[in-house]
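What you see is the complex with one protein chain gone and the rest in place.
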Amino acid sequence: MKYSIFSLARAALSGHKGWTRAWRDPAPKSRYDVVIIGGGGHGLATAYFLAREYGIRNVAVLEKGWIGSGNAGRNTTIIRSNYGLPGNTGFYELSMKLWERMEQDLNYNTMVSQRGIINLYHSDAQRDAFARRGNTMRINGIDAELLDAVQIRKELPFLNYDNARFPIMGGLLQRRAGTARHDAVVWGYARAANEGGVDIIQNCEVTGFVRDAKGKVTGVETSRGRIGAGKVGMAVAGSSSRVAAMAGLRLPIESHVLQAFVSEAIKPLIPGVITFGAGHFYVSQSDKGGLVFGGDLDGYNSYAQRGNMPVMEDVCEGGMAIMPMIGRVRMLRQWGGIMDMSMDGSPIIDKTPVDGLYLNAGWCYGGFKATPASGLVFAHLLARDEAHPEAALFRLDRFRRGAMIDEKGQGAQPNLH
Amino acid sequence: MRIACPFCGERENGEFTYLGDAAPKRPNFVVDGGESPERIEDAFYDYVYLRDNLAGVMREYWYHGGGCRSWLVAERNTVTHEFIAVTAAPGAGAASAMRAGE
Amino acid sequence: MSGYSQSEPLARTAPIEANVRKGAKPASQSHRLPGDGIIDRRSPLQFSFDGKTMTGFAGDTLASALVANGVKLVGRSFKYHRPRGIVTAGSEEPSALVEMRTGARREPNTRATTQELYDGLIANSQNRWPSLRRDLMSINQLFAPIFVAGFYYKTFMWPARFWEAIYEPMIRRAAGLGKSAELPDPDHYDKAWAHCDVLVVGAGPAGLSAALAAGRAGSRVILVEEDSLIGGRLLSDGGEIDGLDAREWLRRATRELVSLPNVRIMTRTALFGVYDGGTYAALERVSDNVAMPDRHQVRQRIWRIVARRSVVTAGAIERPIVFSGNDRPGVMMASAVRTYVNRFAALPGKRVALFTNNDDGWRTVETIERAGAHVVAVIDPRHEVPVQYQRLVDTYDLRVLAGVVSDVKGGVDGVRSIVVTNGKNGLTQRIDTDCLAVSGGWNPNVGLSCFHRGKPIWREDIAAFVPGNAPKGMATAGAANGELSLGACLRDGHSAGARAAAECGAVGKPGEASKADDEAYSITPLWHVKGKGKAFVDFQHDVTASDVTLAQREGFESVEHLKRYTTLGMATDQGKTSNINGLAIMAEASGRTIPETGTTIYRPPYAPVAIGAFAGHHRDENFHATRLTPSHHWAARHGAVFVDTGLWKRAQWYPRAGEKDWLESVTREVLAVRNGVGFCDVSTLGKVDVRGADAGAFLDRVYINAFSSLAVGKARYGLMLREDGIVMDDGTTSRLAEDHYFLTTTTAKAGPVMQHLEFCRQVLFPELDVQLTSATDQWAQLSIAGPNARKLLQALVDPSEDLTNEGFPFMGVREVQLRGGVTARLFRISFSGEMAFEISVPARYGAAMAENLMIAGKPYGVTPYGTEALGVMRIEKGHVAGPELNGTTTADDLGLGKMMSKKKDFIGRVMAGREALTAPNRQVVVGIKPVDRARRLRSGAHVIPKGAIPGPQTDQGYVTSVCFSPMLDQWIGLGLVERGRERTGEIVGIHDPLRTEDYEAEICSPVFYDPEGVRQRG
Partner (left out) sequence: MADFSWNTQSPLERALVPGHHGVTGTQVGVMLEEVRDINLVQVMARRGKVVETVKAAKKVFGVEPPSTPGTAAGRHATLIWSGPDQFIAFSARSERDHFSKLSDAFAGVASLSDQSDGRCLIRIGGPRARQALSKFCSLDLDDRAFPPGAAATTSIDHTATNIWRGADSSDGHAVFHILVFTSFADSLWHTIQDAALEYGVQASLAHTA
């Protein structure tokens, strides 16, 4: 059913009785050409692109809970392509371009809102690092502006310029960045993949791999029985190590909890996305009016999907350091997601040493913005057995070779990325 | 989270910093020890990069930097955040210690 | 740092609360009862709501005062802007949200039901325009047929660019309820710690019993209660305990608790979070009950309570029933009706109808009738009057209808009548009423017990969820545990309190539980009365029963999908009154049971908490601590401009009168050093005492170069790698004695390096005898540089000290005596490239040292210089620093590869050898100077081949550090450039699109000045 204001008006006349499922609820078939594990944004986008771009329609997405129940359902929805290292810049810009046409591609309003992101800087050294990054972006055809103290005041007059512990000196602005309605992205891809013939199977947890005599993966064991597969792609984000372990693989990944917070809904207060450069705080305002904000990882390995108090305090301290007008705004909800933090802070999209098993992992706290491009390049890899040109550096063996993509320069300590 | 430092007692986790899995052991590299550079690099690659990333009880390094400056080895459940035991690293304090892991 | 003087930030706001016009004649309290309530009639208070002045009494909440004044309409809903009134009397309130206070203290979405009244209170309704009564946005209701769940996702897609330009701003303006302040919050907050054995949450009968039992047993008890009074439902429903009237019992219990020194009672304190290891978080509303906090007092305080056990006795929340028109002002929870009448002596309606599916609702009858008002009908779908209430039917000549309320009629001012449908024959009748009291049953307050992802358990007999696997150390009791009778609550609380105390090792006697009747309770679940009209599940977010079934039809069957698709339970009340109804309707629609359908995840905070409270003291300039150097105040007196370096404040430069900009000052400072002598405080460098028999062997393993071979009395530059082969830090380390080294780190990395060294010592190499102590703060360290450095020093040291090249060679270190009897450590090391020393004295002498250097150097025009000049000189000398040590560079990238010893293992050695880290095309450190000498070079500009078109393929590196070099009289810089060392002399393009600059530059040696190092060797 095509969605539009007209179909909506028509449906209203019949009391909205006519709407049907946005995606089917099929029983699993015994075999698929491609099985994707993980019904998050990446898994569903991969299935969508397999069907639409690569003509592979006998595809299943297996999700252990409800689709979007992982990080796709609990992130702070920031999309941007302000990366500085080769490998990242091109890939995230590809993603940005796909965001820009997502609603039309999917016939689903995912509320992509290019409200801009400003990364504040508070020292000359930070300004220089942003200048390097912004120039990289421009060289790669990505929009970027470096704002100085005067310009930043004009853009964000409400920040603390009087008595901030770390003075606000300027910011790196990407106007095309912004936010998108995260759940809608999941539902939009699910609906479009479903239309392309993909089976979306919820409450179906993968519990093991089926392998032939040569070790090739030929299917998966699930809570709903064995399902055969020509190829299996993993897109399980925070569960990457656990699923990989079922195939005997160890990954350069640790799982960490990242929290996010939302305030009560208030009338429009802040324009776009703002990140504090001398503390851990970033914020945007949702369409519903809540300030959606977050900060640093809790810092220790965790699969608990919930956070603790110190980081919440740290984040609010950051907020009150630069934006003391939010003091009386109340925090409404605090939650946590499990990040698959890679050893250099960048993703891995590659074949694995196990024949037939493909890996899409290591998204850290930044994989939401990657959703469309991740789906496209992973579909490419699954369909063609070779890396998409924009994902050519996201190799699993890069750590062995020393070819890390380390934007923050923190090295092999995931909780610092 | 509260961590029971074997020296200081139970403390707020803000006093500690986390390093990660205590299972990987630094390979013993002897100059001209006869091993191929490839193999040594493999061993270090394993040590520096690969992790079991357990969901469940894991042994891990914590540093009581906000307190007694001891490195600790904690057994903690990564699913419930519950600490099962916390002990001192072999070289915390002055007791004669063997090389770690030996 | 100013410390905070309270008067200063407070001055930011006008004295707004005084605006309530004292002269205007306030409305009379038309609905105030003569009865006894818990209000202080001797303390009348004036307040204003939407500009209208009214009065109430001390002890009122804003909501009870509004009820007393006959106000029904208090707000508008989120989506349809439907008129809304007061629904509850507690923190679960979904509808009566107001904007409190004004100006910088304006505070959106405050629940009128928890806001205590104070004299001069100003509140305004929100989410309406132009006025609450005539809200133009209520035309949204006309579009309600279209504005169903999920309509956004299906529309607003065309034309694409209209989303950001038109649709989204429109939606945003319509959404969002209240307006927050747009000025810095003038109030202060703090955070504190508390410790106890047993934490009791909620001071109703169950909580009081628990606290008494644990307190008597001798445990350290903290009892927190979010209300301003303790008592819980006793304050509203009364009853008889131990033969006493409930209020009398309350007084007795309170007296006993207060008499126990081991019990601490905290009112106005809501527990909002349960964290790991027995840490709980609570918010104390210290000053929200007054117009503004007293001087030196905070508005709110967050408590982190560390408790070995907790007993959650947070009560239960009464739930609504979903039927058409159930959101009209005047439709109120039955328990809230009783609270307003009994506790606040305020009458929500004079002709009250009661709609209940359970026995508890029936209590309302007596309350209303005794208050002198009238119950016009009791509608109970169960067809039978509960036996224990049979007598009421006769006493009050009650009209009891077996059926359901199927519609509510009325206007913005609330209910005028209800339509009752007979449960047997389906016939309807209309009953006039001004208040409909509703009870759909009780939901135990399971939230706190589920914050560790526990799942509540369904109990059929009370048709509600009760706590399941609560967090470790937590027990639940009373209504929160599904015990609904007073007697059971008292017993349950007592035994939970006693058990918790025993588990904490208390040996005292917990005494007896107080006794009360176990009133009968039965319920027949009724979730939804099907009918036409809009029947609301989530009042605040306007989620209707048909939204729930629509979501089901579209496949959003999981409760979590339901929540996200319809926003059910996502409002400021987090669905405290709506979630269970919503999931019950979903269960029915999808043919599952309620427990199969399950609840959504419960998350903290239990009730919303101000962001300011979480920050506490750590806001504005107190965000992080500040570190000061020993010469800080001296530098300030000499006019220094300071810069933040991590937590440190460092002198950046010392402007002099007449200098037009920083560059002029910095250039003067550099020239003063290069031509004479200057000094700079470098105390911020990390300093570590490394001692022990194996100190040398230890350093050999952490540095790439050798230190065991360093002679006593000598210093050496060292480079440290991370285990992944990337450079971590650098610095000079001196050997002061056979078993004593003095190691320095960069300012930025002092902490991480110390932690790393301790890791090496305690974990990797525990067999080595080495001890580490941070000495950073012990020493004031000053760098003295310039051709006259030695002359200056000569004047300062004891005449017996030999500072000649022979007596004190380059890289020499030793203790020296200063004139006046102070002993110092002197290091002959140079960062500036000049003949230079670093001198260390105990920190207390730091300021005196600076002053004495001025005195000793006067003949040579000594000049204090800051970090900026330091930076210029290091760039002129090609020394790498932070911008080059950026966490991705190897020793070889920095031109220091030769330092890597081949003779030993050291941290990072093996991984530094990986192919991509040793590839010939890596970006390495070079010098860069613009071809046009007048050009300013900027950091962050990129390097491309001369004449190339900028693009990913031609991007070959970037400029890392720049300065204006007074010696070369032009801007110069360091950069990381592909194959840079092979390209000396090559002209490249500098591409800086951010600053729209493109020009040419020459790649050169990074050492711009005195490449042979003649000057530093003196």
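Letters are used for the chains, namely A, B and C, taken in the order the chains are written, and counting of residues starts over at 1 for each.
The criterion applied here is as follows: contacts are C-beta pairs under 8 Å (C-beta built on N, C-alpha and C of every residue); 3 or more make two chains touch, one makes a residue touch a chain.
These numbers were taken from a predicted model, which means no experiment stands behind them.
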*Chains in view touching the one left out*: B, C
*May I ask which residue of C:Leu568, C:Ala651 or C:Ala847 touches the chain that does not appear here?*
C:Ala847
*In the complete assembly, which of C:Arg251, C:Lys530, C:Arg819 or C:Arg933 touches the absent chain?*
C:Arg819
*For chain C, which residues lie in contact with the unshown chain of the complex?*
1, 3-4, 6, 190-195, 220, 295-298, 304, 306, 617, 622, 624-630, 633, 648, 683, 689, 691-694, 739, 767-771, 773-779, 795-796, 818-822, 842-848, 852, 855-856, 858
_For chain B, residues in touch with the removed chain_ = 7-9, 11-12, 14-15, 65-70, 88, 92-97
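Here is the rule we use: only the chains that are shown with their structure count from here on.
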_B-C against A-C, pair bridged by the larger set of C-beta contacts_ = A-C
*How many Å are there between the centre of chain A and the centre of chain B, using C-alpha atoms for each centre?*
31
_Inter-chain centre distance, chain A versus chain C - centres from mean C-alpha coordinates, in Å_ = 23
*What are the residue numbers in chain B that touch two or more other chains?*
1, 12-13, 17, 19, 41, 45, 48, 80-81
*Do you know which chain C residues sit against two or more other chains?*
275-276, 279, 452, 723-724, 911, 914
_Could you list, by residue number, the parts of chain C that touch chain A in their complex?_
78, 104-109, 145-146, 148, 151-158, 160, 163-164, 168-169, 171-173, 175-185, 187, 189, 191, 273, 275-276, 279, 281, 304, 451-453, 546, 550, 553-556, 558, 560-561, 564-565, 567, 570-572, 574, 601, 603-605, 608-612, 614-616, 618-624, 626, 643-644, 722-726, 882-883, 886-888, 911, 914-918, 938-942, 950-952, 955, 958, 960-961, 991-995
*What residues on chain B touch chain A, complex-wise?*
1, 12-14, 17-21, 41-42, 45, 48-55, 58, 60, 76, 78-81
*Over in the complex, which chain A residues touch chain B? Could you list them?*
241-242, 245, 250-255, 299-304, 308, 310, 343, 399-400, 412-415
